[in-house]
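The complex appears here minus one protein chain, its other protein chains still in place.
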Amino acid sequence: MSLLSVRNLRVTFDTEAGLVEAVRGVSFDLGRERLGIVGESGSGKTMTGRAVLRLIRPPGKITADSMVFDGQDLMAASERDMRALRGPRIAMVMQDPKYSLNPVMKVGAQLMEGLRQRDKVSAQIAYDKAIEALEAVQIRDPERVMDAYPHELSGGMGQRVMIAMMLIPNPDLLIADEPTSALDVTVQAEVLAILDGLVRNRGMGLIFISHDLRLVARFCDRVLVMYKGKVVEELAAKDLLAAKHPYTQGLLNCLPRIGGPRQPLPGLDRNADWAV
Amino acid sequence: MALIEIDNLSVTFLSKGHKVHAVKGVSLAVEARESFGLVGESGSGKSTILRAICGLAPVSGGSIRIGGQVLNSKAGKSFAARVQMVFQDPYASLHPRHTIDRTLSEPLAIHGLGDTDARVMKALDDVGLPRSFRFRFPHQLSGGQRQRVAIARALMLEPEILLLDEPTSALDASVQAETLNLLNRLRAERGLTFLMVSHDLAVIDHMCDRILVMQHGQAVEELTRDALATAQMKTDYARSLFAASADRMLAG
Partner (left out) sequence: MSTLTAWLRDPNPQSRRQARLGQAWMAWLRLRRNPLAVAGLAIVLVLFVMAAFAPWLAPHDPITQNLGNRLLPPLTSGHLLGTDDFGRDILSRILYGSRITLFIIGLVALTAPVFGLLVGTVAGYFGGWTDEILMRITDIFLAFPKLILALALVAVLGPGMENAILAIALTSWPPYARVARAETLTVRGSDYIAAVRLQGASSVRIILGHVMPMCLPSVVIRVTLDMAGVILIAAGLGFLGLGVQPPMPEWGSMISAGRKYLFEQWWVATMPGLAIFIVSLGFNLLGDGLRDVLDPRSAGR
């Protein structure tokens, strides 16, 4: 049975300039696998991820024919039910750890907060679990990190802490929105490897949102390619090089390559019929 | 004589009572009409070198010469007419309350150049923006379009040197391709000299003839484009950077 099933998801914003449809009828199913959502900025990929958690602020509106997570109808769930889902069942990692960690609270306190409040465990157990979580994301000196403020950590460290925090309640689904875009290339590889290992070992579902098609292809089982709020192509990651849709091909070919030819990089034809 | 000569440059900030050595004794020389790349991870001091050239970062040692002339601390109008910069984030580098027209005509007004209308129109044409965008505000443009405006602004004074600070890292892959193509075309047409900073080895490789790899404020290794393509680096750091970048490339 699929973990998450989304049918005809739409996100609309009622702005001064009229109705803006950020997501226009997206459908997908997710098992305990790694699904990549790829697209350029404005393609609606982030909004899709947030809509699953119903984290769209007004004037944004979410509509869908159905959105079911593990047998529970997310469209009909109350705000209270959603709060119970967010975190323990569905977790989210954002792009920049600088903005998602509380700057005036020590990392340890933030890690233990959920455990203490939600699971009502003792301080000692919470501390041990937090250390364990930091070790799981391969932080070598977890005691020092527990006692640090977020600004004392590097970007890669911060993102690891975020991942650790999200994984403490052992969620069934992790939504990662550009989790490595703010990081250096060498750090990116490390963080991805950690994320990969955790998802595999725990049998979680993962929605990996990124603008980097190659990265997603290396890391996911299946890829949804989005353009202007619609899914233009869905394919297995291993078949990516055989992508048929011109948009997918364009995304693949537009990146420069080390040692590649010096001729102009191929661009995207945004005036083709599919782009409407 | 090289157009840009940086000799043993050091930049030291004072941050919360600590001295931060952002750049430690870096030397490089860029010939006229050459495209030179600085590559490294965040905190390697690569952007600081560009800012030091513009007088936006305090030089604590060494010297910077443009066309043989030592830079004095005050960046004047004559300097502005020779050297311009394109910033990393197109969302932060355009004045949010100025129209594109105002942004592009400002350098003309500062330097007392006339014929504003024609020059602004030509600048829009040159960077491939429709003329109807002239009176739009930055928030009515996409990231790629904003970066085109920023490039047009940098070229208004017809400088010979363009400093590029991660000009595409905030853009989508396909928009990055268009922007890089634009920069290459403009360089060929106008005979510009590029000094480009990026964390993306593939971008630097596509754009530059020579590359300086930096780490922790120090120069690690200088590479030619051929040496990079054939992975002939001598230092471990340059090799690990290469490996991490090449790793992201799919075969095919």
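The chains carry the letters A and B, assigned in the order they are written, with residues numbered from 1 in each.
The working rule: a contact is a pair of C-beta atoms (placed from the backbone, for glycine too) under 8 Å apart; a residue touches a chain by one contact, two chains touch by 3 or more.
Since this is a predicted model, take the numbers as computed values, not measurements.
Colleague: Among B:7, B:31 or B:106, single out the residue that touches the unshown chain.
Modeller: B:106
Colleague: Which candidate, B:89, B:126 or B:209, sits in contact with the chain we can't see?
Modeller: B:89
Colleague: For chain B, which residues reach the chain that was dropped from this view?
Modeller: 54, 56, 75-77, 79-81, 83-85, 87-89, 91-99, 101-102, 106-107, 110-111, 130, 132-133, 135-137, 139-140, 150, 153, 156-157
The definition used in the following text is that only the chains that are shown with their structure count from here on.
Colleague: Go ahead and note the Å separation of the Cα centroids belonging to chain A and chain B.
Modeller: Using C-alpha averages as centres, the distance is 31 Å.
Colleague: Spell out the residues on chain B that touch chain A in their complex, using ranges where they run on.
Modeller: Touch list, chain B to chain A: 41-42, 142-143, 172-178, 180-181, 184-185, 199-203, 205-206, 228-230, 240-242, 244-250, 252.
Colleague: What residues of chain A sit close enough to touch chain B in their complex?
Modeller: Touch list, chain A to chain B: 40-42, 155, 184-189, 211-215, 217-218, 240-241, 250-252, 254-260, 262, 264-268.
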